[in-house]
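All protein chains but one are shown at their positions in the complex.
== subunit A ==
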Amino acid sequence: MISADTQGLRLATRYAVLVLIALIFVFPLVFMVMSSLKPDQQLLQDSGSLRAFLPVGDISLDNYAAAFQRAPVWTFVFNSVLITGVTVVLSLVVCSAAGFAFVFVRWKGRETLLAILLATLILPFETIAIPLLLMAANLPWLGLDGISWGWMNSYRIQIVPFIADGLTVFLFVQYFKDLPGELIEAARVEGASWAQIYRKVVMPLSGPILATAAILKFLVMYNQYLWPLMVTQEEGYRPVMVGLQYFFQLNVAWGEVMAYLSLITVPVLAFYLYLQKSFIASIASTGVKG
């Protein structure tokens, strides 16, 4: 029999440890936001002490004003949100459909193709960047003014190459394998088409994996640097990570860097908070197993 005191102590200890872990993860964000409010000299002085995490000293929004002066911040944020958002949505559709086809539909060569697809996981993007660039520079595009050649300096060149990827397909494949096969069989017996099963049976049960895949894809896309650097020579198409380089002049204005980072972190946090709810809701509504 455990006494109430012992239980309370355990609870307190557990919370203390959790709070400590939470603080470790929160500290960098707090440092970033607090530093964004301080002039450079104070920021550097405070960086070696606990003052770095506190809104003390000469606090102002000057760094934010200077950041907007130095770079078209909203353009970069808009571009990143647009590119990331469109890629995530298209990726979820394409990769889940691919995963569905690999798991539920019987067709010749699917094992081999899946193996090849999984093998691409070991290829770092840098190894295909140059061939991809050469292709992208020569692709045709049908626009309002007729056919043009080359996809450089566009949103599509930052979206299309990343819609389908081995990791996301793999995640869906693994998840779909764990779904009860009886559901699919029952739907087939009822005369549902593959498209109907995908849309009305499988996808409604796939909340958790959709959230996971969306988070992973979002992070990859929002943090894109090398590829946009290679394909966007026009400022109007640059995303946030390329924009970050605007702040690294010979003498780095660290306060402005922190202000910019604070601003571009907002969409990431908002996306997480949104998906956190979706994730929990998805689990709660997935009462089909067993």
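Miscellaneous remarks
Keep this in mind: contacts are C-beta pairs under 8 Å (C-beta built on N, C-alpha and C of every residue); 3 or more make two chains touch, one makes a residue touch a chain; residues count from 1.
The definition used in the following text is that contacts and distances are computed from a predicted model.
Its UniProt record calls the unshown chain "Extracellular solute-binding protein", which is the correct pick from "Transcription regulator PadR N-terminal domain-containing protein", "Branched-chain amino acid ABC transporter permease", "Extracellular solute-binding protein" or "Cytochrome c oxidase subunit 3". Touching the missing chain, out of A:Met152, A:Leu167 or A:Met203, is residue A:Met152. Of A:Val86, A:Leu133 or A:Leu183, it is A:Leu133 that touches the chain left out of the display.
Set against the missing chain, the residues A:Ser3, A:Ser49 or A:Asn251 yield one that touches it, A:Asn251. In the full complex, subunit A touches the hidden chain at residues 41, 44, 69-71, 130, 133-134, 136-137, 150, 152, 229-231, 233-235, 242-243, 245-252.
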